[in-house]
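My questions will all concern the structure given below.
All protein chains but one are shown at their positions in the complex.
Chain lettering (A and B) follows the sequence in which the chains are written, and residue indices restart at 1 in each chain.
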Amino acid sequence: MSIDILLLLGAALFCIGLAVVVTRKNAIAVLIGIELMLNAANLNLVAFSRFDGDQLQGQIFALFVITVAAAEAAVALAIVVKVYQHFNTADLDQINELKG
Amino acid sequence: MEIANIIFYAFIGITLISALFIMLTKNILYSAFALIATFLGMAGIFVLLGAEFVAITQILVYVGGILILIVFGIMLTNRGKTTKVDTKIYHKFYGILIATGFFYLLARGISTADFGGMAWMTNSNSSPSSIRHLGMKVMTDYVLVFEVIGILLLIALIGAIRIAGHTREEVEHVD
Partner (left out) sequence: MDINDIIIVTDFNPLIFWILALLGIPLLSFFTATFLKKNAPLWASTLLFANLLVAIYLAIEYWGTQGVTIRGDWFGIGDTRFTYSFFIDQLALIMLLVVNFIALLVHFFSIEYMRHDAQKARYFGLLGLFTFSMLGIVLFNDLLFIFIFWELVGLSSYLLIGFWFEKKSASLAANKAFIMNRIGDLGFLTGLMILYAQFQTFDLEGIKSLTILSSIEDGNWIAEYFKNGELVRNSLDGRWLSAAGIALFCGAVGKSAQFPLQVWLPDAMEGPTPVSALIHAATMVAAGVFMIARIFVILDAQALEVIAVVGAITAFMAAVAALSQFDIKKVLAYSTISQLGYMVLAMGVGAYTAGLFHLVTHAMFKAGLFLSAGTIIHQLHQLETEETRFDTQDMRVMGGLRKFMPFTFFCFLICALALAGIPGFTGFLSKDAILLDTAVWIDEKGGGFYFIEVLAFATVLLTAFYTFRMIFLVFTGTFRLPNLVDKSVTLKPLKDGNIFLKLPAVLLAIGSFSLVFGLSFKAEDTWFYQVIQNPIFLVPEPYAAFNLIDIPLEYFEFLHARVVTISIILALAGLVTAFLMYRPGARFATSFPEKREPIGFFRQISFYHWYQNALYEKVILKFILMMSRWLAWFDEKVLDGFVNMIAKLQVVIAHLVAWFDKNIVDGFVHLTTYTTGKVGQMTRSIQSGNVQGYIMAAMAFLILMLIWLLF
């Protein structure tokens, strides 16, 4: 159970999340990508926590990340719903009123 | 090969495959469901890493909370449609290029750093964790952060309701 494989998994998940965030037009799909990236970070935290003498700081931080992610998801989805009501679409390329 | 290792790699496999599926599928609903698999796989890895409480929280919050929200979001943003809830894709080439490039760099960095060979890694005692110990830590050393996180959640909750719900004028208008 080498740490490298966990770190590589985290990196892979992060990059997959990044790819999803960048390529998807739908806002909810983008959110899914963000969740993936957060989980990749969590994985790193928990993995290093496994080799930590105290063993708990990483886990506690992971807990907080999960909590924040939940808050983020709630607010983000609220925004998406509102945006959908306003623009009648959830496609990010069409929600560009602020472009220069 | 130990049974634990097999399970460990199995979880890694589940996580990785479902994550890749998320990346490859166009259907948002499918990707949401694939996300469940990813979360579950990760929860398994967490358990194997001795972070049972995190794993449980992961399942509770992500699978029970966030995914439900996402599914609701999908449904709310595709009202009245009977077709598949596909998302359009763009930036395909650059996105993949950046992702793979970044992954290459990270992988190269991880392999160069060689965490596994470090002294504090090899000397660490991997005693089994206890949820009680975690609870003590949270309520003592990290109590301030805990409270702040609570308030943050509350604010997020209120904010989400405020954003997604009807404004006062809209309420009056409805009445």
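By our rule, a contact is a pair of C-beta atoms (placed from the backbone, for glycine too) under 8 Å apart; a residue touches a chain by one contact, two chains touch by 3 or more.
What you see is a predicted model; the values in this text were computed from it and never measured.
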item: Options B:76, B:98 or B:157, residue touching the unrepresented chain; value: B:98
item: Contacting the left-out chain in the complete assembly, out of A:18, A:31, A:71 or A:90; value: A:18
item: Options B:13, B:64, B:109 or B:165, residue touching the unrepresented chain; value: B:109
item: Chain B residues that touch the omitted chain in the full complex; value: 91, 94-95, 98, 101-102, 105, 108-109
item: Interface with the unshown chain - residue positions in chain A; value: 18, 21-23, 30, 92-93, 95-100
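Note that in this section only the chains that are shown with their structure count from here on.
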item: Contact set on chain B toward chain A in their complex; value: 4-5, 8, 12, 15-16, 19-20, 22-23, 28, 31-32, 35, 38-39, 42, 45-46, 48-51, 53-54, 57-58, 61-62, 65-66, 69-70, 72-74, 76-77, 87-92, 94-96, 98-100, 102-103, 106-107, 110-111, 114-116, 120-121, 124-127, 129, 133-134, 137-138, 142, 145, 149, 152-153, 155-157, 159-161, 163-164
item: Contact set on chain A toward chain B in their complex; value: 1-9, 11-20, 22-29, 31-33, 35-36, 39, 42-43, 46-47, 49-53, 55-56, 59-60, 62-64, 66-75, 77-82, 84, 90-91, 93
